[in-house]
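Every protein chain of the complex appears in place save one, which is left out.
Labels run A and B following the written order; every chain starts at residue 1.
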Amino acid sequence: MATLSSLKAGTQATVASLSIEGLLRRRILDLGIIPGANIRCIGPAPSGDPIAYEIRGSVIALRLEDAGKITVQLI
Amino acid sequence: MNITIGKRRHSPSFNEHIRKHFFHLPLKNDQAVVAIAGNPNVGKSTLFNALTGLRQHTGNWPGKTVDRAQGAFLFREKSFLLVDLPGTYSLLAHSAEEEIARDFICFGQPDAMLVILDATALERSLNLALQIMEITSRMVVCVNLMDEAGKKGITVNIPLLEKDLGVPVIPTTARNGKGLKEVQTALYEIAVQQRPTAPKQVRYSAEIEGLIQELLPRLQTLPAASFFNSKWLALRLLDSHPPFVENISRFVRLQNAPTATYQEVEKLHAYRLE
Partner (left out) sequence: MRTALNKPADPLSQIYADLEPLRHTSGHQLADRMVADIFANAHLIASQVIQQDPLRNPRRRSRLDQLTASRLFGYPLMLLLLVGIFWLTISGSNLPSEMLSRFFFRFQDILSQWFQAGGAPLWLHGILVLGIYRTSAWVISVMLPPMAIFFPLFTLLEDLGYLPRIAFNLDSLFKKANACGKQCLTMCMGFGCNAAGVVSSRIIDSPRERLIAILTNNFVPCNGRFPTLIAITAIFTAGSAAFAWRHLLTAAAIALVICLGIAFTFAVSWGLSRTLLKGEPSSLVLELPPYRLPKFGAVLYRSLIDRTFFVLRRAVVVAAPAGAVIWALSNIYLGELNLIAHGAAFLEPLARLIGLDGFILMAFILGLPANEIVIPILLMSYLSTGSMLEIDSLAELGTILFAHGWTWLTAVNVLLFSLLHWPCSTALLSAYKETGSKKWTLLAFAIPTFIAFSVCFFVTQAARLLGWA
């Protein structure tokens, strides 16, 4: 099982689980990043953090450490 | 099961009191209040400007509508007061913006909601629309950014969407002013002519529906059930935080006390930093 942060730019995966707490968890869920959803890594910021992902037709940036708490299943 | 949503039994004067307090809306008896909700960056403010003729600036970044904006327009000799709610992805989280939007939809009791969907990210914007449909049945949906969807090769079957959602659905391209007349007509039908709608209700998984059914008998006899959909109340009891539940009770209490003091109403909106 890989984490979201380990995805290479351009690769796709399915969200498996989130081990994030509190408001951030709510936020991420509300954007549709829920188990079973398709997510694609678009690419990082110049410094390598945060990373942009495409989810349900829109582009969302997450920090490396937060993306590291989301496990995904590679497609 | 028989569901009534957004039944408005309370006196108009009380509504106005609350609206005035929440959004500093001017007290005008014959004006229909329409609130606009939608995800950030779906052209909400553009549509707001196009409808009201206000030249308020709208940038291309999430969260630029930070302060409430209001404007009015006249349609078929009826005056509409338009309230631009902050852009949110959902009504479930407890951030400042979402509480403003949620509190206004719940307690401000607009005559109609205008919910804007993003044609290029329909799924995500439906997430918000479905949550609003649990609270009120008086709503118009518009699918904006149709031009961008076209460029991306996305087509939206509007008649089918309208049938699915059970409320009027209008395709728009607010940037070019396309679909505005139709939006106004639909708002008129909902807010003034009281056109009936049958908003699609979210079907939850068996576990949650089971919990709701367990709670419903206890809720249906409560005073709160005459103001809010009891299924929605059950859901909020299962997932909300205490201040919001307190607010619902306070709202109901104030509705039944015709001599509500201003301070009591003030407690209803507690979205300031703690």
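Throughout what follows, a residue touches a chain if its C-beta (ideal position, glycine included) is under 8 Å from a C-beta of that chain, and two chains touch if they have at least 3 such contacts.
None of the values given here were measured: they were computed from a predicted structure.
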{"item": "Among B:Asn41, B:Gln184, B:Thr197 or B:Asn229, the residue in touch with the chain that has been omitted", "value": "B:Asn41"}
{"item": "Hidden partner interface residues of subunit A, rising order", "value": "9, 22-32, 34-37, 42-50, 52, 58-63, 66"}
{"item": "Subunit B, residues in touch with the chain not shown (by the definition above)", "value": "40-41, 55-57, 59-64, 66-67, 86, 90, 92-93, 95-97, 120, 122-124, 126-127, 130-131, 148, 151-158, 160-161, 164-165, 175, 200, 202-205, 207-208, 211, 215, 218-219, 222, 224, 233, 235, 237-240, 242-243, 245-246, 248-249, 252-253, 272-274"}
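The definition used in the following text is that only the chains that are shown with their structure count from here on.
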{"item": "Centre distance in Å when subunit A and subunit B are each reduced to the mean of their C-alpha atoms", "value": "29"}
{"item": "Contacting residues of subunit B [partner subunit A, same complex]", "value": "89-90, 92-95, 118, 120-124, 127"}
{"item": "Subunit A residues within the subunit B interface of the complex", "value": "23, 26-27, 30-32, 56-58"}
